[in-house]
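In this view, the complex is presented without one of its protein chains, the others remaining in place.
By written order: A and B. Residues from 1 in each chain.
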Amino acid sequence: MCLGIPGEIVAVREGGAPESPRLAVVRFGGAEREVCLDLVPEARVGDFVIVHVGVAISILAREEADAVFGYLEEIQALSELEAEAGAPGEPPEAP
Amino acid sequence: MATASGRGRRAGDAVVAPPAGSGPGASATGPACPVPLPEGERVLLAHGGGGRLTRELVERLFVPAFRNPALSALNDAALVGPVLGRLAVTTDAFVVQPLFFPGGDIGTLAVTGTVNDLAMAGARPLWLTLGFVLEEGLPLADLERVVGSIARTAAAAGVAVIAGDTKVVERGRGDGLFITSAGVGVVAAPRLVAPSEVLPGDAVLVSGPVGQHGIAVLAVREGLAFSRPIVSDCASVVAPVHALLDAGITVHCLRDPTRGGLATVLNEIAVQARCEIAVHERQVPVSDEVAGACEVLGLDPLYVACEGRFVAFVAPGDADRALALLRARRDTAGAARIGTVRAAGGTAGLVTLTTAIGGQRVLDLLSGEQLPRIC
Partner (left out) sequence: MRYLDEYRDGQAAQRYAEALRAIVTRPWTLMEVCGGQTHAILRYGIDELLPPGLTLIHGPGCPVCVTPVAALDRAVALARRAGVVLASFGDMLRVPGSAADLLHARAAGADVRIVYSPLDAVALAEREPEREVVFFAVGFETTAPANAMAVRLASRKGLENFSLLAAQRRVPPALDAILASPDCRVQAFLAAGHVCAVMGIAEYVALAARRRVPVVVTGFEPLDLLQGVAMAARQLEEGRGEVEIPYSRAVRPGGNPAARAAMDEVFEPCDGEWRGLGVIPDGALRLRPRYAAFDAARRFPDEGGERPAPRDGDCLAGLVLQGRLRPPDCPAFGGRCTPEHPVGAPMVSAEGACAAYYRYRPRPAAAVAAVGAP
């Protein structure tokens, strides 16, 4: 569901007709296309945005980009600890 | 009836009996500059009617562009040859919208599509015939442009256009321009290049990044805007194929991944050769442009058409040499080894893919044309 692809804003086209959407050129790998920025009004050139059906729906938080690797470190450290302790992990609490 | 009469004199039907030895190279004199047709004019039904306008089209456009003795005789059949070796014969039809796309047009495609099919049999292409179905109202300038592309592409591939035909259909009953072709080539080597020759252990090579043509056409046709145009890979692969064969590489099978792309031809060959083909996703070359476009459109580049690439099944001992040879050429610098043929277990005809993260899956045939998706 909801194909959303991250791309980099390389140019913003300000100043169309008042009723026109705010448009940007967004680069996806080597391809570029026009994307509507109306739902991410604070987006600027250089930001990465998630684009769905030609509309940017979210600005990528760079500081969160490595979260998936951080979590991997965390659970690996955890399993090593458990391996050292020789215990299979705490028994689950009854809900 | 909508079509112009097929009786009477046919436009561009041609003939010739060049003496033996006036093979392809000899008869193709390269592109010539035709006397321009009147500006701003459009194709009329009469251009296919066999009368003056037909003759004008033939004499002022086709003959000067394709000039060669076989064509210039303007007989009902072209006489060529004889040649030594088995003949390879192919036929093809070209319908593309738009007629002109970044990197080529329907004319370029008609020549490369036909000569590439011949090359896939290990043949050296010699001759082409072309049939044009024109829609009434097509700007003559468009036709001239296409004919110019054909002449240039044919000369580059070393083939002569030795016969042709033109018909005109009423406005609204065609799509601007359709082209049909036949191609003849000669296979000099005694060894067959065909799916039946594929053996377990064969290396699977692809001659360059995949999917450029399909994305270039789709981007224009579906009104999908890309700020930087993506260019079709539409090109003849005759030269690199013969570079491999001439170097004595043991090439078992060749196939050009046109409609349905790489995944489709691998499936076809796995079935025809009754083998299994194992491919590594990471090794399949895809340009940044195509990768990005495919992500945005929700397409898989492995199923997107190429018009200037080929897949080669090469004996394992020759694989490194074949790859080095291709990579040293400018037109195949992006070649890569993407997989290996395996003996079929219970799964003849299966193509498997090692995914980017090391998982395994089937690389299946598609059920229809890929459509851009949202989800």
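One rule holds in what follows: a residue touches a chain if its C-beta (ideal position, glycine included) is under 8 Å from a C-beta of that chain, and two chains touch if they have at least 3 such contacts.
Please read these numbers as outputs of a predicted model, since none were measured by experiment.
Asks: Where does the absent chain touch, in terms of which shown chains it meets?
Replies: Touch partners of the hidden chain, whole complex considered, are A, B.
Asks: Quick one: which of B:Glu41, B:Asp246 or B:Asp364 touches the chain that's been left out?
Replies: Of all options in B:Glu41, B:Asp246 or B:Asp364, contact with the hidden chain holds for B:Asp364.
Asks: Who touches the missing chain here, B:Pro139, B:Gly298, B:Pro316 or B:Gly334?
Replies: B:Gly298
Asks: Can you list where subunit A touches the absent chain?
Replies: These residues of subunit A touch the chain that is not shown: 1-6, 8, 19, 21, 28-29, 36, 38-41, 48, 50, 52-55, 57-58, 60-62, 64-65, 67-69, 71-72, 75-76, 78-79, 82-83, 88-90, 92-95.
Asks: Identify the residues of subunit B touching the omitted chain, counting contacts across the whole complex.
Replies: Missing-chain contacts on subunit B: residues 222-224, 282, 288, 291-292, 295, 297-298, 346-347, 350, 355-362, 364, 367-368, 371-375.
Methods note: only the chains that are shown with their structure count from here on.
Asks: Please work out the Cα centroid separation of subunit A and subunit B, and write it as a whole number of Å.
Replies: Computed from C-alpha means, the inter-chain centre distance equals 41 Å.
Asks: Looking at the complex, which residues from subunit A come into contact with subunit B?
Replies: Checking each residue of subunit A against subunit B gives 1-3, 5, 7, 25, 27-34, 51-53.
Asks: Would you pull the subunit B residues touching subunit A in the complex into a rising list?
Replies: Result: residues 224-228, 230, 287-293, 295-296, 298, 373-375 of subunit B touch subunit A.
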